[in-house]
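What follows is one structure encoded as structure tokens, with my remarks underneath.
Here the complex is missing one protein chain, while the rest keep their positions.
After this line comes chain A, so read on.
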Amino acid sequence: MAINLDITEAPTRETRLGSITGYSGTLKDLVARTGCGASIKNGDRTFSQASSCSSGCAQTLLAGIVDAAVVNHAPIGCAGDTVYHNIANQYGRFYREWGNKNIQLVNTNMEEQDTVFGGTEKLREGIREAFRRFAPKAIFVTTSCASGIIGDDIKGVISELTDEVPVPVIQVSCEGFRSKVWASGFDAAFHAILTGIVKPPVRKRPELVNMVNFRGSARAYIARLFGELGLVPRFVVPFATVEELATVSEAAVTATVCTTLGSYFGTALEENYGVPYVKAIPPHGVAGIEAWLRGIGAAVGKESEVEALIDKERAATDADLAELRRRFKGKRAVLGMGPSYAQSYLGVLEELGIEVLHAASWHYDPRYDYGEQPPAIVRAASRENDITFSVGDQQLYEITNTLSRLKPDLYFSRHPGSSVWAAKLGITAVPVIDEYTAFGHRGLVNFGWRIVDALTNRNFVTKLADRVKLPYSGWWYGQDPYAFLDQEAV
């Protein structure tokens, strides 16, 4: 079903895509159950640990737009994530040599009386203050559980202020309780950008690539790769300007480093403005980058240039890759990541010669908005060997139990608050924090050497594991890791 930009709120991923957060079985089984015509029911848990919410995902993107402001309509706790958004902001600004500046965000500080009489007065003040303090080019109003449950009329307040605040003010519906899939918050943010900021193209820019990412550390690498194809990347959303976002419709193509992040935006731009969205597997590892570059090349008619570029990149990295595979012989790993990364890293680790024993995916989208299954999981499931596969919103008790059974040499994870628990078990944990880890041929090799280092000196983890205890009972380690997951028989 096409993305509807005439409505205020993006429907959640559960509603749009049938996304799930509870499953335990195997990779091939999951793909078979979510293939064309099939459907899967989410497994509910009768025990769970703190997850994450849409509002955090929305704010991490929106608070990064350099000349916009965010009004978080919520009690102060819902702004707890902004501390970390500011760390990311400062880090990114530092490496861009932009000078020191804080994110532009106010929280409306909803209190008891606002939950009784409504919080619209606070919201009005929040929008006015954001405009006065930051002189932003656009204001995003992020909602919260409190504002959502009491039913504040956000649209009404925004339309009242149209004359007083002469910049786009856009509602972002990211109440945490509405979706178990925190990535629904990405869609909420992109929906707001698409409906409130993006303009129809004035001219077409055949050289421009919308590069949907998080923090953009690989800017130089990508600029070089694209440069050889005569293309120029524009990194969105964090560190972009409102004007840059307004003109994404003029680009030649949209690509993303993470399909969980970029598929809603990419699909909407394709459907509404004819900007092709590269639906290849994510650009991690050799197969990833090659498919991804070919996808870009096909969209802009640069197929032969892409082949030449691929040959060059392979030649530069083949020897290292062979050496890394030799070193990783016999190494076994478990991985726990968001779906796009969990899927693409199955390929990455295979290329490095590391055997994956189990993969956990923080949620799973049976299909993307353009109607197809995620290509990376289809690819991974086409291999001969099947592996056990689970879906959970970062349920550490399941992961810990799984790790303690499988005792892998390595644990790879993405999303803060996961790797450290493996380290406490004495497992070499390699966090994939930067979205461009293992990006392209050269990124893959760098990642490989980082793993070599992690395996070379295990002193910190082994000594730590000897001395700390994890918070689980002995009973729990004797249970099936998915004992609290109610699901149809696999």
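Note that a residue touches a chain if its C-beta (ideal position, glycine included) is under 8 Å from a C-beta of that chain, and two chains touch if they have at least 3 such contacts; residues count from 1.
As a convention for this text, contacts and distances are computed from a predicted model.
Q: Name the absent chain by its UniProt protein name; which of "Deferrochelatase", "ABC transporter ATP-binding protein", "L-serine dehydratase" or "Hydrogenase" is it?
A: Record says "Hydrogenase".
Q: Among A:Glu97, A:Glu112, A:Asp163 or A:Asp466, which residue is in touch with the absent chain?
A: Touching the chain that is not displayed is residue A:Glu112.
Q: Using the document's definition of touch, tell me which of A:Asp29, A:Asp67, A:Glu125 or A:Glu160 contacts the absent chain.
A: Missing-chain contact among the listed residues: A:Glu125.
Q: Taking the full complex into account, find the residue in A:Asn210, A:Gln394 or A:Gln487 that is in contact with the omitted chain.
A: The one listed residue touching the chain not shown is A:Gln394.
Q: Among A:Asp81, A:Glu270 or A:Asp365, which residue is in contact with the omitted chain in the full complex?
A: A:Asp81
Q: May I ask you to list the residues on chain A that touch the chain which is not drawn?
A: Its contact residues with the unshown chain are 46-56, 71, 74-84, 86-87, 100-102, 105-115, 121-122, 125-126, 129, 133, 144-146, 149-150, 175-180, 182, 393-394, 396-397, 416-418, 420-421, 469, 471-476, 484.
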